[in-house]
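The block underneath contains the structure these notes are about, expressed in structure tokens.
With one protein chain removed, the remaining protein chains of the complex are shown where they sit.
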Amino acid sequence: MEPSPMLEVQQVTQRFGNLLAVNQVSLQITAGEIVGLIGPNGAGKTTLFNVITGLYKPAAGQVLFKGVDITGWLPHKICRLGMSRTFQVTRAFNAMTVEDAIRVGAYNRHKEESVTAKVDEIVAFCDLAEIRHRKCGDLGLALLRRVEVARALATEPELLLLDEAGAGLNPTELAGFMEMIRRINTEQHVTLCVVEHVMQMVMGLCQRLVVLDSGEVIATGTPAEISANPRVIEAYLGKRGRHD
Amino acid sequence: MGQTIIQNLINGSMMGAIYALIALGLSIVYGVMNVVNFAHGDFVMLSMYFTFWAGTLLVWDAVATPLLTVPLLFIIGVLTYYFLIERTLRQLYVTQIAVTVGLQTLLRALTQVVWKAQPRALQYSIIQGSVEIGGYNIMFSRLISAGVSLIIIVAIYLFLSKTWMGRAIRAASDDLDAASLVGVDYRRTYAFSLGLGSALTAIAGGLLMTFQQVDPTMGVRFALLSWCVLALAGLGSIPGLLISGLIVGSAESLSVSLWDPRARSLVIYMIFILVLWLRPRGLFGRK
Partner (left out) sequence: MKRTRIPTRTALLLGGLLIALLVPLALKSSQYNLVLATTVLLFAAIATAWNIIGGMGGQLDLAAGAYLGLGAFTTGTLLIRWNITPWVGMLVGGLVATGFAVLVGWPLFRFGVKEVWYALSSSALVEVLRVIFLMWDQVGGPVERYLPYYAFSLYHLRFNSYIPFYYLMLVLLLITLGINHRIRHSRLGYSLLALGENEDAAEVLGVNAQACKLQALMLYAFLVGAMGGVYACMYGFIHPNFFSGTMSTEVAILGIVGGMGITYGPLLAAFLLVSIRELLRANLGGGLEGLYLVIYASVLIVIALYRPRGLATLLQDLFRQVQTRLAQRKEAGHGAVTDA
């Protein structure tokens, strides 16, 4: 018997006025995977994320997480159930220190007695010990992204969604970051869904890819399959003239 | 009784057109910058005082004063953006609001000091008298004020849909990043929006002074009225603003004559809070 998928998106549609941002998108994620969600700019990836994590209510369709219909649920309830995310434009708690920011997430599953221990655990896991007392607003991009992931990890999610977390990182930072993501998947047993443009991350991390273009799924498969898929190539090439 | 009601509806609707004009100014600023100018109602009050000055010191008629007050308020709006709001755009939202709350407090305190507590009014205007239609009394001053407000509202509507600056404003309010890509300089657009929104208060203020008086509590009154109209209408629809203005104006007029003159703010607030309870998006809102 096939294990039921951890996340099931069924025919989700989302509109902004006249713009059809997401058009009857369906996808599945099974536990333990690292799935990449890719596609040209404006394909609707972040919108889809926002629907899944409860920031938007979809015009049509369902989102099922661990078998529960979470369509239209508020974000904090979804987090309680075991899903968290990071944002494309980092949303830091500027005035708070790194460990305080992590603490906010840790309270999701811990009460006062054990929360400090959890914070220490996450700080150690994500290699943030040196900067734990610094204010988030003072951090550079690479560290900020790390903290965003740490925050979300502190909630003890079963599914973690990363929205373009690799953007803007130089090769060294990227390598370290990818390493941490890998460990999150293998050591903390967190399933991951990653929206990415950075090819290194896509190819190096993801076991499976889902390609979105203009709000629709145009292909799914392993990275090797996808990079050879003519429709995908067309989608990227066709758009390249427009942005840049 | 029926006659009183209809008389109030007529009066209220005429006032409502002016309220819609004031709310339009607020809506432009909020829609574009997502910042509410807390001092907006006080800008109306300020322009009424300026009108009073122009009327008594320069002996201008109320109808001519907008020539002075509109550019003046426009400049004040632009300056408010550059000196107060721009710096706070990247700060916490509370800080953004706090600046205009500070401005509001400042204006109220200053008007109190400069003009004192007693109401000020203009002695006369060329707009006088009233007309009787079907047994209902219609004052020319209110009628013309409503008419002018209507014309301006339509003009703004056309401006926003036809001119480049107008479309820039609409684009900026929809999606700032996209607008920037197309070449819209957000700073100038923001400044212009605040200037335009404030200039509209000058027109409203001048119209109001043809038949009302001004005192330092006016700021509170127009603030509540414009927010109520804006909440009721929602963002994105100018006809919606007009209709909401008519509703609010009528409600105010009815409550003053049928219940208690002091209760007017109560009724307005009830509408306001009910809208937020039941339909936060407003009756005609897009967002």
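Note that the chains take the letters A and B in the order they are written out, and that residue 1 is the start of every chain.
Keep in mind that, in the parts below, contacts are C-beta pairs under 8 Å (C-beta built on N, C-alpha and C of every residue); 3 or more make two chains touch, one makes a residue touch a chain.
It should be emphasised that the depicted structure is a prediction, and the values quoted were computed from it without experimental measurement.
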item: Displayed chains contacted by the hidden chain, counting the whole assembly; value: A, B
item: Residue among B:Leu58, B:Leu110 or B:Val154 that touches the chain left out of view; value: B:Leu110
item: Chain A residues touching the omitted chain (full complex); value: 53-55, 74-76, 78-80, 84-85, 87, 91-96, 100-101, 103-105, 107-108, 111-112, 115, 151-152, 154-155
item: Interface with the undisplayed chain - residues on chain B; value: 30, 35-36, 38, 84, 87-88, 91-95, 97-99, 101-106, 108-110, 112-113, 116-117, 220, 223-224, 227, 231, 260, 262-263, 265-266, 269, 272-273, 276-277, 280-281
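The rule is short, and it goes like this: only the chains that are shown with their structure count from here on.
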item: Averaged-CA centre spacing for the pair chain B and chain A, given as whole angstrom; value: 44
